[in-house]
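The complex is shown incomplete by one protein chain, all other protein chains being positioned as in the whole.
Chain nomenclature is as follows: A and B, assigned in order of appearance, with residue numbering initiated at 1 for each chain independently.
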Amino acid sequence: MRRDSRRAVLGGVCAGFARWLGIDPIITRVGMVVVAIGSSGVAVVGYLIAWALMPSDAGEPARRRERRGRKGGWRIAGGVALLVISALLVFRQLNLWWSDAVVWPVALAAFGVALLWTLTRQEAEQEQEASEAEAEAGMRDADTRAMPAQLRPGTPAEPGGWWRAKRASAIGFGVALVLGAALLFLWAVGALNAVSDVALAALVVAVAIGLISAPFWWGMARRLGAERMARARSQERAEVAAHLHDSVLQTLALMQKRAGEPDEVAKLARRQERELRSWLAGGEPARPSERLADALRAAAEDVEETHGAPVDAIVVGDAPLDERSKALVAAAREALTNAAKFASDTGPVHLYAEIENGSARVFIDDRGPGFDPEAIPGDRRGVRESIIGRMERHGGRAEIRSEPGEGTEVELKLEGNGR
Amino acid sequence: MSSTPSVVVVDDHRIFRTGVKAELEGMVEVLGEAESVEDAVRAINELEPEVVLLDVHMPGGGGVEVIEQVSKQRPQQRFLALSVSDDPEDVIAIVRAGARGYVTKTITGEELAAAVRRVRDGDAVFSPRLAGFVLDAFAGDLPAEEVDPELDQLTAREREVLRYIARGYLYKEIGLRLNISVKTVEAHVSSVLRKLQLSNRHELSRWAVERRLVD
Partner (left out) sequence: MRRPDLTQLAVGLAIVVLGLLLLLQDEGSIDLDGGWLAAGLTACAGAALLASGLGAREP
């Protein structure tokens, strides 16, 4: 027997004891409280001793909620109740007693309440297990929802009439216990004789009703909470479904229609992949007109779209977009376009950018045919000038390295303002 | 070249596993496959492959769970993460859990085989994107007291190597550029992997905490 550290209210003594017995901890807790009251608090010493003596179960793996055998459970609870009463009688003999008028009604009421709570808890447990199983199964298989409720996995079998009668009588017994406790108290206090003590009588009855109905209110509140969560879940599912419907299904349909054009299909797939990734990542939307990193990535995407060549963009760091960095982005876009035009079938074009403290370095690499920087064909020279020239005009630098057969590297540098 | 490396492929998408097996045909020996965390642990312990190709996202805890369970019985097992996801949290999490490399599913068959061989030989493999994440995570300065120069900073050379990887260079090309041998490049990459796994830098710890890796 160990202290149950997970279900503990104070030290887990009652919970541990209950687990050893195989009953709901509320029974042992109620018993403890009753004995504590009856003995005017002396029994608390016993609790503390038990706390010290019982080892904790902190290191052990959590045990699955043990199924309480219906057969022995009530007898064990009854046995515990009788033992509690005998303990009370012992304290009474030892004169560590509060008073008959208080302790007996309290004990009676406590047992009634414990009975009602255990009944509600059993019901709640079954419901929760059913809804959890349903949530798991239902999420994956829409067909199960079409099945009649009785056949769905996880739903408890329709409780038989015999079981329901037993439950009803247990509830009745619990109610009777609490009401009986109330009456007993009133009789002991002599309130039943004095008609003027109606107020006290009414108060006691009200408390009794409150105690009786408390578990049911608690059950209702929990059910409302569960319903709200279920609704939120289904709402989220609907959103995901809508998004997938709008984007991914469309793309897949388009891809099937263009199945004979592998380049087009690859392009569609890449575009959809990128869009879905950014949707999944959530977070803030990109601001290509305000942030340098977003602008560079947007340029890479545009070039990929227009020329159908895959572009891998990796950006480390970020900075706000200003005049100079806008020029940087434009130069990068040109370099990317060149790479995509002349080197599209030799692997992806790589864009790698490092941005920090206002300075930026951007590398655009491709594995295309490359060229001899000295012998530049006419139209490319103009383009080269526009890249290098543009960078220099804005206080940056550009270097283009290439060799025939070795691909091309463009490096764009922008020094920080050193603000 | 040394012998053909042996792998077990772990991924919950059958089509993908079939594709990987086909692509690795002739270059890598596929001993077996698995599609769940339990199956994977069992298969790996039985078949004892040199490298495990491991997907990040799987029901039951994902690649991280496979690494954690297998490491109890086979601490020497090497893992190469292969994933669709390029979310830095996923990537860093599985590397911190013990994977020796990370490549994305768009990789070609030859590159994948080369990566497997590298991991088998004890080196690390970084995809360009992972290299970018690492540079990002190790960027910036730390207050002097918190720095463990061994683990929390990259050397200039390591940064250079990572930059070339992020730009898509092969190790051979990096060696040519920096005038060092491929072995040296591999050593630098392995050193970066070690730092990635052990460093207490804020970003890495934050990502690890979010994945509940820190105990």
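Please note the rule applied: contacts are C-beta pairs under 8 Å (C-beta built on N, C-alpha and C of every residue); 3 or more make two chains touch, one makes a residue touch a chain.
The shown structure was predicted, so the numbers you read here are calculated from the model rather than taken from an experiment.
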Item to check | Contacts of the hidden chain among displayed chains | outcome: A
Next on the checklist: One chain isn't shown here. Among A:Pro55, A:Gly79, A:Gly210 or A:Pro404, which residue touches it?
Outcome noted: A:Gly79
Checklist entry - Out of A:Val90, A:Ala206, A:Ala230 or A:Ala259, which is the one that touches the chain we can't see? => result A:Val90
Checklist entry - Taking the full complex into account, what residues of subunit A touch the chain not shown? => result 21-22, 69, 71-87, 89-90, 92-93
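Methods note: only the chains that are shown with their structure count from here on.
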Checklist outcome for this item: subunit A to subunit B, mean C-alpha position gap in Å, rounds to 28
Checklist outcome for this item: Seen from subunit A, its contact residues with subunit B in the complex are 277, 281, 312, 314-317, 347-348, 350, 352, 354, 356, 363, 365
Next on the checklist: Please output the residues of subunit B touching subunit A within their complex, sorted ascending.
Outcome noted: 86-87, 128-129, 131-132, 135-136, 139-140, 163, 166-169
